[in-house]
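One structure is given here, and the rest of the page talks about it.
One protein chain is absent from this view; the other protein chains keep their places.
Should a chain be cited, it is by its letter among A and B, assigned in written order, with residues numbered from 1 in that chain.
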């Protein structure tokens, strides 16, 4: 049996929402760390505590939270995604090229959106967690992410 | 390095939550577009800006955001899910039939819930994004989805 321990709940009012768009020019397939941009948005909003939602407005790119220390992890994650959604599977939808349908499958098994608590003005990420946009297409693309904060601001 | 650009944050109060249940009778395995129902719920609520959460109350059906243009994409996604969670893998849990355990695995790798920002009264979906319920079982099922909006209403 797993041991569990829960801290007492801390409460605050909910007074504010704020949103912004983040545009990312990706260099093609791979991971782009957007943690700093999310933190900058929270700083600009003077967010104190609440919820940050990130939403990717595309179906051939997606979001994930992954290890930010060893870059080999991201390299291996690309290998894993290649294996989960190979190019040469005889996809019916191939008008946009052999990397298009695998991109949709990779978006399916990862996340279109992320929800991250904000506590004491900071993202409640673990030490080794970074927020990444994953470009699934070969070619560079301009990607649109919506950031939405709901909570309370410093006063 | 990826280029990034962030728009200034726009803020609004948070005054309102609203929820409703959406019941979907699925025709068996496949994708059902529920975007229009989500939009109708927001219209009824007179939602201006905030967050829409959709939650699927089942473990053999799930949700995803995927391309809404070419139906071949959904066909290929079913092929991909079949490959990720085949029927003939010697599953221990098979009392409810050979399509039951693969259904749980497919629910595991897709989404039980979706979080979508609402801006200027509209879902902040990209041009090619639709919201889908994925039925993973062979037989028709009645599926229950909870929709929850948190934000502010038009006045």
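By our rule, a residue touches a chain if its C-beta (ideal position, glycine included) is under 8 Å from a C-beta of that chain, and two chains touch if they have at least 3 such contacts.
Predicted model, so just to flag it, every value in this text is computed and none were measured.
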Legend entry - Omitted-chain contact residue, chosen from B:16, B:78 or B:119: B:16
Inset, instruction - Using the touch rule from the top, list residues of chain A that touch the missing partner. - result: 1-14, 49-51, 64-67, 70, 72-73, 75-77, 79-81, 83-84, 109-111, 114-117, 119, 124-126, 128-129, 150-152
Legend entry - Positions on chain B where the hidden chain makes contact: 14-27, 32, 34, 37, 40-41, 44-45, 51, 53, 55, 57-59, 84-85, 89, 91-93, 95, 101, 104-105, 107-109, 111-113, 115, 133, 144, 146, 148-150
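To be clear about the criterion, only the chains that are shown with their structure count from here on.
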Legend entry - For chain A placed onto chain B, the superposition rotation in degrees, Cα atoms, nearest 5: 120
